[in-house]
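With one protein chain held back, the other chains of the complex are shown just where they sit.
For chain A:
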Amino acid sequence: MLLLDCPCCGQRGEETEFHCGGEAHITREGPSSDDAAFEHYMFERVNPRGVHFERWRHVAGCGKWFHAARDTVTLEVWGTYPAQTSRPPEELLEKIRAARPGFKWRDIA
């Protein structure tokens, strides 16, 4: 079970109050992109064993989207952060680096 702190309403809830929206920080390619970039956006997802960044929605609460960093093996939640960003905050990455030295997730390490 995951315990997530919603950064939008400040409430701590358990997993069933939220809904996972898949991988975070995906660049949405538009009509002007080339086929390779569009294919990458449309189909390619990572499924890591370990540190993962995801989008979550507080579906039974404030209804807002946010981001969460967690470990898919231990179910530790490193932290949550607002949806309005294309990269995790540096202090959260520091925390993950300290706990999981040398982790790599896409271009984030």
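We take it that a residue touches a chain if its C-beta (ideal position, glycine included) is under 8 Å from a C-beta of that chain, and two chains touch if they have at least 3 such contacts; residues count from 1.
Here, contacts and distances are computed from a predicted model.
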{"item": "UniProt protein name of the chain not shown, from \"ChsH2 C-terminal OB-fold domain-containing protein\", \"Tripartite tricarboxylate transporter permease\", \"NADH-quinone oxidoreductase subunit B\" or \"Sarcosine oxidase subunit gamma\"", "value": "\"Sarcosine oxidase subunit gamma\""}
{"item": "Selected residue (touches chain absent from view) among A:11, A:27, A:72 or A:85", "value": "A:11"}
{"item": "Candidates A:40, A:64 or A:95 - the one touching the absent chain", "value": "A:64"}
{"item": "Sites on chain A contacted by the missing partner chain, in the whole complex", "value": "8-14, 16-17, 60-64"}
